[in-house]
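One protein chain omitted, others in place.
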């Protein structure tokens, strides 16, 4: 099948190209980019030279499946015509993640460009929405932070073992901020440094609230704080919530509940030791470690991913595999590049 | 005055030497070390060549003030004879921090070597115990994590504006683990990686509980989780706690309460923007940023320090200055080395 | 076919396991390790959990091909019995690289344990010795530095366009120093630092001299200096040599000579711009950029690789592919993990 990538020139785009290159059922035939149109892809990304593709302003030729890595709003405008032609579409932007147009306007500062598609699209956290993805044409690929946080907390929320008072403290590598230049991603400012940011509220919060909220009748009371740390890839989320009484569950019990919850999800691994982001570098795994803080009867869950793979391009390919009826892990079985 | 450093060969030791070198009232006359005894200090630390000191197995000559950077237990054993001679002593180890011998045994796995000194020594968080330090001969220099966490939360706990459910999520550079070799501080394992550790309980927790607990009648319910991030220096603690109703305080109100609390503390700065560890690199400041998470009525406090300066050597010199009646910031007024 | 790895517990070992996992013709059936014998491989390397292998003290079961990642001397002793059984063997250690026992003794400080095999083994720089590898049972996998340096200079030396006065200035990430602990690989010492080392002579020098010397009748006069820089993976070698008069060649001429030289070598890419190590992260490419310093009539060649892949495990698999008559790039076509 032929695939295309809209806006290949960011980090999600180039990771998509890398993964699709090794996909046995996909030919990546067309990639777009605005400022680099006309150039060979190797001019922008020398490591993609083997793909031998030219960047075009628009998709070139017919495709069976398309990935959009455009910014929000622009992405919705670009993909709707494709969806209307029945082309399987995975949107990496935020445009179809939030199902409330009010929430979308509030967090993104613009009116939603295609509100009628909000209910036709599926939030593409495969582990939670696998069945809907199977029958969908338009997938809203999740944000990187929500992927780590939701996968870490979904079993506990869904099974009702924690109360509503949830704190998610996430640490991210810098590539999550993309390839656009900014002082906050300038090497000399970021190296040997750690900072919290978006204390007034991060755009990924409503995704987390929506998706975890969908798993429970309780009104969740979530604080979500993001931190930038000096590494390129990886997100580690530390999640805290009070266990509900009676406090009769052991770490083993909780591990088993988590394993059962993800028993059909090849990419979520419940680990025996606290996981490290480096153990996911370059691959599509989410490592989850739940444990009880016995002094306080709180559940702590550590969850980590490669933000550009499980948090973006890998998840997108996983969604494509499900949409097209292929094995969910096709082209995604690579091990982490460690150390 | 003559000063000595016991066990100069770790990172706290070499930072003490660096700071004392620029102290106008101190001559650093003797430094000890076991495995390196007999070597010039420059053999171990070329950047300290100007000090022109030889490492000896024991203190050499009389000193007026001494710093011990020995491991716990060994430190108590080494400093008690000095304290008994009336020599002003600052102990960087954990030996005199916890005032309960039971807590000490539980967390450090040995009986306390000098329990009678627990009440004669002062927990050397200058900003909290300045008056007692002034009259003390033996100071227990605080742990690096507790310094950031306690300074971040002390005003809120002391003024009773938060409830007892406190979560402290701390991120530390690798130098906090010292100069001893371990796989967890091996470059290729730590670089481009982030991990949570000591999920079963970190030794710095009882210090935090003891000191924050001393500021309130409430029983605090503290979860404290530590993370290792790929940088050499710096600790940033993100602290979360529910505000007490009525929720009538603004960010400005809380900032003012914090500023008032620290109005006589030159090294604690209440910042207007979220602080970054890099803004403290090499100096003795603690930057504190309190803010309200309005959606959840929680207080979030970001607090950051250089773990080797404010979290160890700088704090020790600050304590010495207070003990000896000098200006608290003598030799400590340097600005951060940025970027 | 069944493959085994002797001493899987270092970085070359774990990279071999990662690459072999994705090899369509190989089952990795046995891995050895001394201190970790009896443990599941996932205990040492969680990212290899999917391999589901137990570490044994010796190879377990029959194998068709074996990789040894033991230290020098121990490696020769371990592999000779296997070679004598006709098992295809790739030795990652230095034991069979130098063809002179005197050189071996001088640089490694021990007598060679199996001198009779020096001439039966082949120096496994596939691009130079492909034909001999095809017929060999024992391959001496090259050192990481020599791989980058020799591939960068082989065309120029072989074609006689430079004189004998060669300077090779190499910069390496820290993983080349392995997983054993040392102060020089301790995070806080290496981070935010660069140092030259082995100024008295690096063990990889005689390999370079032997192999480049084999391409010319001239006596080469090579200075080779190594540097440690704060990154985990990657080697970049900057090579300098005077061009021979007449100075009539252009950059284009030299690029074409290089391309011709490597026209059958899929992993050596002659680049149009100076290459970066990151462009090879996790894959088996060697990127080579030759250019003329017109002011001085010197040739400068920049050559870079991932030291653990092209500089160790990937090269070993490439050699195996050649030995077994498979396509040279089987299991090695993955693109770099960028950024």
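Observations, loosely collected:
For reference, chains read A, B and C in written order, and residue numbers begin at 1 within each chain.
What we mean here is this: contacts are C-beta pairs under 8 Å (C-beta built on N, C-alpha and C of every residue); 3 or more make two chains touch, one makes a residue touch a chain.
Please read these numbers as outputs of a predicted model, since none were measured by experiment.
Interchain touches from the omitted chain, evaluated on the whole complex, reach A, B, C. Only one residue from B:169, B:192, B:211 or B:328 touches the chain missing from this view: B:192.
Of the candidate positions C:25, C:103, C:132 or C:169, contact with the unshown chain belongs to C:169. Residue-wise, the contact with the chain that is not shown comes from B:271, picked out of B:271, B:284 or B:318. Only one of the listed residues, C:57, C:201 or C:327, touches the absent chain: C:201. Against the chain not displayed here, subunit A makes contact via residues 11, 173-175, 179, 181-183, 185-188, 190-192, 230-232. For subunit B, the residues in touch with the chain missing from this view are 11, 14, 18, 21-22, 45-50, 175, 191-192, 232-233, 269, 271, 273, 275-276, 278-283, 287, 333-339. Mapped onto subunit C, the footprint of the missing chain covers residues 165, 167, 169, 171, 173, 188-189, 191-197, 199, 201, 221-223, 225, 227, 229-234, 236, 238, 240, 242, 274-278, 281, 289, 291, 293, 295-296, 298, 300, 302, 304, 339.
One rule holds in what follows: only the chains that are shown with their structure count from here on.
With centres computed from Cα atoms alone, the innermost chain of the structure is A. Averaged C-alpha coordinates give centres for subunit A and subunit B that are 38 Å from one another.
Centroids built from CA atoms put subunit C at 36 Å from subunit A. In terms of their C-alpha centroids, the spacing between subunit B and subunit C amounts to 46 Å. Those residues of subunit A in touch with two or more other chains are numbered 191-192, 232-233, 275, 278, 281, 339.
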